[in-house]
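Only one protein chain is missing; all other protein chains are in place.
Residue numbering begins at 1 within each chain, and the chains themselves are lettered A and B in the order written.
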């Protein structure tokens, strides 16, 4: 259905999605094991850097290609919004390290699981974009991402509420409140991509 | 002056404005009475959800309409920026509830009054967009929104200054500081809409 040059964009989005899923899985492992060592944060930084490279490749490809599978500005927005996700996962990993959190809370573990599920749904949504025949599947994954973002919202609210209820050390409140909010922002940035994907579908069908 | 299909967009913006004014008035009532019960926060959530639906209707209408009263991307931006306002009012209401604030401060009451005035000026600005003859009135309301946003800025600064001066419990400082900043962000998002409206006027006259 698409020309070879157009296919390149889908290949790049798949690579970006794969990198995001890898970062989310690695993040979940670090939260579960309380393992935000300098080495592991550096490894996460490499994933973030690889995401940057993929974004630049997409933008350069865009500037060299006349025919694109959908609007140029949508491809640009998609590349940039996908980049936000790994940026967010790296940012929160680095904060866990800076704040010397040895034992992430139960809420942080739940939020990490929600982030991982959201990135997997996002990967499916992007993979299905290659063909109009998959439209139902794409929309289904977008709905799932919205549901998971909502789950992240509720989790963050419960976590913050519990924090002010139970944690008496103000410095710990500052640290964990920020970590909960940064975690929810990751699911938020996945939802931004899902909204973009939906609007691309609407325009092109 | 406009075709029937174009009129639909003004109708939708009026509905969005009406919903925003209702949310702001309800918010002011809750702040004045210290009444952020689960039921009231749920009611605010319904207003936020109705705002989302209006935004989606605007985007779908846009995708089905060839002739629009002004640039498509401006209609899209206007719908999305209007949506931010009710989102912000819901967000702050939910935080009052989570933080179990029984007695909102005098500064929170003043900020709620500023938010209410700003949304009323915004409603007038949007209503007057229907006809070029109202251009003077539209610009007048945009200037008023800018003035009120500035008032919100000053109030937030005074509130935060007084908080660090008088409140010795760090957990209360964290809570109220965030509530003041979220309140100012609501007047900020009204100003974003006013700036958009001004740029639409400049382009179309």
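Simple rule for what comes next: a residue touches a chain if its C-beta (ideal position, glycine included) is under 8 Å from a C-beta of that chain, and two chains touch if they have at least 3 such contacts.
Remember, predicted model here, so these are calculated numbers, not experimental data.
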| item | value |
| --- | --- |
| Residue, one of A:110, A:175 or A:192, that touches the chain absent here | A:175 |
| Touch criterion as defined above, residue of A:94, A:134, A:162 or A:199 at the omitted chain | A:94 |
| On chain A, residues whose C-beta touches the chain left out of the figure | 59-60, 63, 94, 98-100, 170-171, 174-175 |
| Touching residues on chain B - with respect to the absent chain | 157, 160-161, 164, 170, 173-174, 177, 199, 202-203 |
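Simple rule for what comes next: only the chains that are shown with their structure count from here on.
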| item | value |
| --- | --- |
| Chain A-chain B separation of Cα centroids, rounded to whole Å | 28 |
